[in-house]
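Next up is a structure, given as structure tokens.
The complex appears here minus one protein chain, its other protein chains still in place.
What follows is subunit A.
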Amino acid sequence: MEIDRTDGRSPNQLRPLACSRGILHRSHGSASWSQGDTRVIAAVYGPKAGTKKNENPERACLEVIWKPKTGQSGKEEKEYETILKRTLQSICILTINPNTTTSIIIQVVHDDGSLLPCAVNAACVALVDAGIPLKHLAVSICCCLATCGHVILDPTKLEEEKMKAFAYLVFPNSINSILPEGSSHTKSKQLEDGLVTSVTHGGMSVEDYFHCLDRGRAATARLSDFLRKNLQSQVLGEGSKAG
């Protein structure tokens, strides 16, 4: 049984993606990521000397600031900041620049559903633009469960509001290994099956959740390809950026 989506997409189809890197001049790294009408700008400053009060000075520390489109920052923004910080902490190599703080600032330009995944993707590209050492990239996607039991990917705001439950999932980027097959096969296999972050809203059965995970992971292959193509083409085109 097929489900009808208002913009005519199939359940597994993502909205058109657009990404640009290095759009701001003062920040050390910046990126703009848009999925359909949802658009987020991320900027990275760092590493700066010193860590915050309760942070471990033997490691690098991350700080996330989420700026909503209108109005003051409230509890929802604090929640996004914490989720984003923990997600990005797990992909950054924190032992390389100890006793430093890297700030990531997210500005919401337009929210048309799937906002947190968009922000995670933008932050990832901004970190690459700033040259912060990362273990691997992260790709993020929103999967939602309709009342009839179907799983839909990348919903718009209207779709998100009508769904029974939805989950924001962050997966590690699939690795394009240059080493011969079999050498680190088990390690990379473990990594690819991993899940970095999962935030769910609404109730769903365990089976449905695993269903969402499978569909989400399958879609991240497309996201990973897009990300890789985008980053590679810009690297070949530009010289070095000092400071």
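Some notes on this structure:
Note that in this section contacts are C-beta pairs under 8 Å (C-beta built on N, C-alpha and C of every residue); 3 or more make two chains touch, one makes a residue touch a chain; residues count from 1.
Operating definition for what follows: contacts and distances are computed from a predicted model.
When the unshown chain is looked up in UniProt, the name that turns up among "phenylalanine--tRNA ligase", "GPI transamidase component PIG-T", "Protein ECERIFERUM 7" or "Response regulatory domain-containing protein" is "Protein ECERIFERUM 7". The residue touching the chain not shown here, chosen from A:26, A:52 or A:75, is A:26. For subunit A, the residues touching the chain absent from view are 24-28, 30, 37, 39, 41, 43, 45-50, 65, 67, 69-71, 100, 103, 105, 107, 109-110, 112, 243.
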